[in-house]
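A selection of the complex's chains, in situ.
The letters A and B name the chains in turn, as written, and every chain counts its residues from 1.
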């Protein structure tokens, strides 16, 4: 394991912006989180060789080093030679081939043993002779994975694997895929706009916005200390406000018109604060960072209350399904250590 | 209808020309799609589409220039094979191919473009050769559009009149195809014979469709 490395450092001019992505992955799953059209898919396609970057390097080391792409040395391996598996958003199963044929198509001599092993491993028994259009969304995804695994790739690239799916199906398939990736010994790169998916699948994370990496690190670190406004927003922080610095440990929120005490010294480049909707608690009038909650409006969800204060702050509170009554407390409070200090 | 030769000539011309048009059209369409430079793509597309935009007699005129006795290709054939293309049977094939080619090319290209490009990329990342991708993925999934393009091209080749008249003339028993024969019979006032030929053309067209 120790010698493995996936190295990507690419630059490509796109219509709306330039794409610059640079990372090294030693093992496991890397996530690329960003809004639609930030260049996520283009990055995956550059690794697979479907798209050529303008310049840079893509290389893979597993035992020996294989250079996929190197603009200086004029190396550009064909996708066929890269040994990379690509899970497309719509799975890209060949509609004119049966499940069996789809799974076997990448094998040099259509090895039946491998095909039947993959059929078994991905629970596709009995579906061998069906065509993709006769399968459910979940079965299609399993066929696509079986097809990739039959080919035995070193790297698996996953392009928004759940974005076009019913909610009911999504959660189950996420667990299936997470289990599968845990067992996979190669590299994987997952592209998504969904913070839950990024959190669930990826040990490391890159946050991409308009083609540029705005943050990069361990997934849990980025979720806990986003550091930048856009990162906080993408990792699901619902309350973000511009601030005015009052002193080293106090800031005034301009959007909510409240002054907060914070636990870290505020450096001058901090321009925003963020408060996660789950990090607000009932409190008393004289608590530190108390918030007046009178006249708040509440919205019931199956497993949470969403309470919007008159100044716009959102508070989320877990509830049980059978609870339908909830008295909003008069005051709420925010622990100073739960206030995220954010740069522009 | 005493003269069966137009039927025979038309059948031979249409069959040979569709054979050429079909495969050349497919390959050119595939080639054009793979070109990444947009301006070259547009120029080539324009050239290949020209024969359906220009009037048939104008196309015939240009063909006569190229394949005529003094034209570059016509001269080559006369010098090396002592064969005069213009106003011979092969000229009907040349005219039919040139006039039906754009229909085949455009239909094939349209059908290819409707195939999800992810399928092609999936094939590539699975290690399939470009040739295998072309036949097993692109061709197989574009088949309905390709066939309908082939039928259109066949019908056009069968019915070609203007360019054939210019390049091959209207020589009974040699270059007089069915559409020519209809024209000639009507011009000669034999509406009855012309009608017989019309029936034959409509019949062949319907079989093809």
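Simple rule for what comes next: a contact is a pair of C-beta atoms (placed from the backbone, for glycine too) under 8 Å apart; a residue touches a chain by one contact, two chains touch by 3 or more.
This structure is a prediction, so every number in the text was calculated from the model and none was measured.
Participant: Would you give the formula describing how many of each protein chain the whole complex in this file includes?
Facilitator: Beyond the single copies shown, the full file gives A x2, B x2.
To be clear about the criterion, only the chains that are shown with their structure count from here on.
Participant: Measure off the straight-line distance from the CA centroid of chain A to the CA centroid of chain B, and report it in whole Å.
Facilitator: Centre separation, chain A to chain B: 52 Å.
Participant: Over in the complex, which chain A residues touch chain B? Could you list them?
Facilitator: Listed in rising order, the residues of chain A that touch chain B are 45, 48-50, 78-86, 88-90, 92, 94-97, 105-106, 108, 147-148, 151.
Participant: Of all residues in chain B, which touch chain A in the complex?
Facilitator: Its residues touching chain A are 116, 118-119, 121-129, 136-137, 140-141.
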